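My questions will all concern the structure given below.
The complex appears here minus one protein chain, its other protein chains still in place.
Our next item is chain A:
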Amino acid sequence: MAAPAIETSGLDVGYPGRRSAVTVISGLHLTVEAGTFLSILGPSGCGKSTFLRVVADLLAPLAGTIRVMGETPSAVRSGRGVGFVFQDSTLLPWRTARENVRLPIQVGRRSLSRMIDDRADELLELVGLSALSERLPHQLSGGQRQRLAIARALLGEPRLLLMDEPFGALDEITRDRLNDELLNLWRRTGTTVLFVTHSIAEAVYLGQRVIVLAAHPGRIVADHDLRPLKGPDNSCSREDPAIVAAMARMRSALGAAS
């Protein structure tokens, strides 16, 4: 049995302040099996993005322990184990679409980046942007930019994909389409996904499991396993009564917590 993708105990997450640290989430106990698509749902300020930053080793935990695939976050990051997709696509405006996707093989330790196959063209194909590979980011739509950011995060086949409200700025139609594309990518790659969102519908549609965070203090107020409600490949219909009921349960969990 492989090590869990994420294992935390007594984890305090927040920002080190000048006098005293600002704790956003305290005493987090969470275990996520490898290969899971986990949705992390919560209102602004509940610390869901901060938690992702601790997993990605962008921020040190204030207290407690965290293991990512059995290792420390820093070991996983320096071994290129994580891909990160930001809310704003964070594409470099002076690079073409293809060169943006290829960034991961151009930086970092040579010994590591050289081992990564240049699968840029394949990934561009996968996210449907082959024809636009020579475009600059400002010549692409918001949805295309996020697709590109996902392709870049997937270059190097990370074992863990962290997504911080990646579709938050998109219109609903584009968002729904990208949700389906993301599920397809996840089925192909089998990577663990931690998907942060404040959309209940999105969290339920995508996640095999949904944890609901409340703010002040940040804590888990609900933890739902949705696998029994969905198909074996984590597919479901947005109109399925069981799915609609799950959304209602989460809405009330969020309401009761605030």
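We take it that a residue touches a chain if its C-beta (ideal position, glycine included) is under 8 Å from a C-beta of that chain, and two chains touch if they have at least 3 such contacts; residues count from 1.
Note that in this section contacts and distances are computed from a predicted model.
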### Query
Which of the following names does UniProt give to the chain that is not shown: "Carbon-phosphorus lyase complex subunit PhnI", "Cytochrome c oxidase subunit 2", "NitT/TauT family transport system permease protein" or "Protein translocase subunit SecA"?
"NitT/TauT family transport system permease protein"
### Query
Pick from A:31, A:65 or A:90: which residue touches the chain that isn't shown?
A:90
### Query
Per the definition of touch given earlier, which of A:56, A:129 or A:163 contacts the omitted chain?
A:56
#### Entry: Residues in chain A touching the chain absent from view
53, 56-58, 77-78, 80, 82-84, 86-88, 90, 92-94, 103-104, 106-109, 112, 136-138
